[in-house]
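Have a look at this one before I ask anything.
Here the complex is missing a single protein chain, while all its other protein chains stay put.
Coming up: chain A.
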């Protein structure tokens, strides 16, 4: 009996890896991807990057322009995340089994959040291109929708995990809904929610760069502009500023997290 159990488990894992290997090989054959050639070209790519892709003295002239579009991107990301968080909080309260008003609204708001979460920000950007064209509004809404979906899910889990017991206790004292939310749910879950919001801002700043390529706005657009016009030194300066700002934001949010948690 026990031997059977382990033998079955082993068979399952072997089967799983066999299928995985088959898919990999299949994909390589279909796309005609040559592994050897792929790895061979790596050193050449590195040599090229070292030879051309670095900032020079002259490129520093463009720094103010770069910084202003970087700041635009940062602000759009932060704004989209914050507004997304406000909506997410509302939908999470409606969707959580601990705090929902009734089962009907509960499943509706969870369904909406699931829909928004399962469409990637890049896909949102493509969809929204039709409505807003190439502008920062497109990027803003793409980030907003993506953050909303993700944060709703994260907030629901936070609420269920952190405040179940005290919500029950306050209901038993006869407290009204608003009191329960503001005296129990919010104080219990705010630190964890803020932590999720910070994480989302970090993620959004990264996505915003890529989305800028699509929507022709922000730092992504700036990069594209110089890269396409063969100004590799300036393009690399853009990359450096992006990396520095991401590291900066990450250390700020790590600091905030340490203080609040």
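Throughout what follows, a residue touches a chain if its C-beta (ideal position, glycine included) is under 8 Å from a C-beta of that chain, and two chains touch if they have at least 3 such contacts; residues count from 1.
Note that in this section contacts and distances are computed from a predicted model.
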{"item": "Omitted chain (choose from \"Rieske domain-containing protein\", \"Acyl-CoA dehydrogenase\", \"Phosphonate ABC transporter ATP-binding protein\" or \"Phenylalanine--tRNA ligase alpha subunit\") - UniProt protein name", "value": "\"Phosphonate ABC transporter ATP-binding protein\""}
{"item": "Touching residue (missing chain; options A:152, A:188, A:215 or A:236)", "value": "A:188"}
{"item": "Sole contact to the chain not displayed, among A:170, A:235 or A:249", "value": "A:170"}
{"item": "Absent chain, residues of chain A that touch it", "value": "163, 165-166, 168-176, 178-184, 187-188, 191"}
